[in-house]
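Apart from one protein chain that is not included, each protein chain of the complex appears where it belongs.
For clarity, chains are labelled A and B in written order, and residue numbers in each chain start from 1.
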Amino acid sequence: MIPLIPALQQVYDYQDALTVWEALRVWLNTEPIHGWRFTPFWSNALMLVSALIFIFLFELMLTVGIQIWERRVLGRMQQRWGPRLLGDINSRQFWRVFWPIVALLAFPAVLYGLEYWAKLDFGKFVPYATIACTFAAFGVYLIYVCGWLWRQGFADALKLFVKEDVAPLNADRFLFFIAPALAYLPSLLSWVVIPFGVAAVAGHYIYYQLANLNVGLLLIVADFSLFLVAIIISGYASNNKYALIGAMREAAELLTYEVPMLMSLLCVALFAGTLNLTEIVQAQTRTWAILPLLPAFVIFFIAAIAETNRPPFDLPEAQNELLGGFVVEYSGLRFALFYVAEYANIFLVCAEMTVCFLGGWQGPMFLGVDGLWLTSLFWFMLKTYALIWCFIWVRATMPRIRIDQIMFFSWKFLVPASVIAVAVSATGVAYRHPWFSANQIWQAGTHANEITGQVLGEYKLLSTAEALSQLTLPERAFFWLYSAFLVAAAAFLIGLAWRVLKSRRTHPLPRREVTWT
Amino acid sequence: MLPEALALAVRQAGGEALLLDSRHSRALISDASALVDICRNLQHAGFTRYVDFSGEHLEHGGEGDVFALRLTLRAPAHGHSALTLKWKFRLGADGPAHPTLSKVWPGAGVAEREIFEMLGLPFSGNDNLRPLLLDEQFIGNPLRLDFVGSARGRTAPRTRGAYEGEGGSRAAPTEGEAFNAADELERRYQAGVIEALRKEATG
Partner (left out) sequence: MTRTSDRRVERRYDPLLTEPVVVSIGPQHPSLAAPLRLTVLADGELIERVTPEIGFMHRGVERLCQQRPWAACAGLLSRCEWLSGSCGDYLLSAAVEELTGIAPPPRALWLRTTVLELSRLASHLFWWGDLGLELGAITPIFWGLREREGALDLLAMLSGERYHHGYIVPGGVRHEPPADFYPALAAYLARLPKAFDAYEELFSDNAIWVNRAELIGVLESEHAMLSGASGPVLRASGVAHDLRKDAPYAAYSEVEFGVPTGEHHDALDRYRVRMQEMRESVRILSQCVGRLAGPDAVPGIVRRSELPLAVGELKPPAGEVYVALEGPRGELGLTAVSDGGPCPVRMHLRSPSLYHLHLLDELCRGYLLADIFVIYASLDIMVGEVDR
């Protein structure tokens, strides 16, 4: 449950809600450059190219950033200070480095806060200050973070880019050429549909999303299947039997873990009643999907680690005998594309978890409507990076699982569990469980989007007591049973975490003992 | 069981016990022809643990080379006390081959590979006498008395008994008889080059 400021319910009135693409189109149609008239073809082309370049650069910085951050986090978890002294920045002097950025971002935030809470009015100063501070913060970020903190990562990326392009002698040239691009393409595509946040600008609500597809969730799942095909192609095109073996193992693992991933997303779709990611975020207004769908979240988390080939599921790619698996013959820019695709997938799958289970960009909007652009992005990034931190945490702790054990775990445990979760979610929808947003009263929308003509519906939220009073007896019984199960599951997880923090054994079986003489 | 039963077992097998100790015994076997039977008897007597098998080149002469072989065993049933068997073997051009002990203790098969490549002493019955530590193209047996080192530097042939305290001095082989691995390799290489040139000339 998110403690929402009641006056901000208007955020969820999505008349005149635009995506970034549509907003740009609107802006270009107003002839910003005097006398230049953009035909639809040229405006589309310009926006497409700039979107691709922006996403590519963002993915590159993301790869470098996550990689550097991962090393520092691992260093802290393993109680060694070495990686945190990377560059000229000593992590113990966090504030010495980051105070300019924090101050530059805090200044407009303070202004928004004052405007909202203290009802002061600064007029035009606030938006100008916001724009100036954002650009200045970005500049400081470029110099400090990218220059000093990330220069190792950028040096690595630059090294990969300028390497000689080597291909095996008898490799299939065409397939060898397109495999990295085909691996990189799905992550590029999936970013189009994720809503990173929302802003309130000039009477419109603009979502940080490029395309508001009604089947956004399906697109992301389909993109993982495309990644799988790219891996098989790269393994085959390398003309190397070890690469082929590695690619086959990797393909088997990805295929196996797509099933529970898909099933838990199906639970989310049942919960929200839609595949549209924006509407899924809005369906979590009353309660984040993680609460009624806790088992589905756990299943998805594990399947996500396996899908992105993170340890402990990285035997196909980091295996000791096949040294890199399907990417063993790739070097330079081709390998860089695989690498960027892997980190983009990690971010993507964590963003997907945030959107589907953790309420997306929702959180206490502490800066009011005018600060929505910042707070929504802040919450989204906070949740996504918390999940990436959990990925890194799992990597630091666990050894690798053997390939047959990986498959066993999925087919014999995750798939039945996810099937049961889908069945229970479907029952929840059929029995009108009040926490499933699909059961809320759906009002047909009255306003059509000016650009696309899309008419979005809206949810009318009932409180739990009101909804319960409308349920029949079997539905009420299901509600109480399911709530009891969720409470038990949450108690189990909290108890486990408490035991871990208290440093007692969590393994159910006794430790193997030796005999003494 | 030790040391009387051990002495009995060794004597029955045709050997002679030198030193019997509850921790480490030494036995010298004068006749190595029934070696495998001796070893089986010892295994039945309790020495089921194989520890070590090594060899030494004692004499290099016209009649053949004499090697000293030492086998170390342990008896788990008797507090893992150790026994080192020693025997001498003369490798002649037409004499019998040394039998393998790998059928009695599989671990000895590994040591036999090393003895074969270091000393040149083959073990009949051991199919797996591939070189263990040295390269396949290596010429010579490094632990032999007449092995004179590699191409980098020439070491003098090893002499034995040149110091006081050891009875009998064994003469070092002369320069003409010494086997120089580096020269041999060079000679073979040159022969190969000449052969290739000849083939090329004749087409």
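Note that a residue touches a chain if its C-beta (ideal position, glycine included) is under 8 Å from a C-beta of that chain, and two chains touch if they have at least 3 such contacts.
Keep in mind it's a predicted model, so treat the numbers as computed, not measured.
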Residue touching the undisplayed chain, where the options are A:M398, A:A426 or A:A489: A:M398
Missing-partner contacts on chain B, residue numbers: 23-24, 48-52, 54, 56, 70, 72, 74, 76, 79-82, 84, 86, 105-108, 110, 118, 131-135, 142-143, 147, 155, 158, 160-166
Interface residues of chain A (partner: the chain not displayed): 74, 77-80, 241-242, 245, 311-312, 314-315, 318-323, 395-405, 503, 505-507, 509, 511-517
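Criterion: only the chains that are shown with their structure count from here on.
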Averaged-CA centre spacing for the pair chain B and chain A, given as whole angstrom: 68
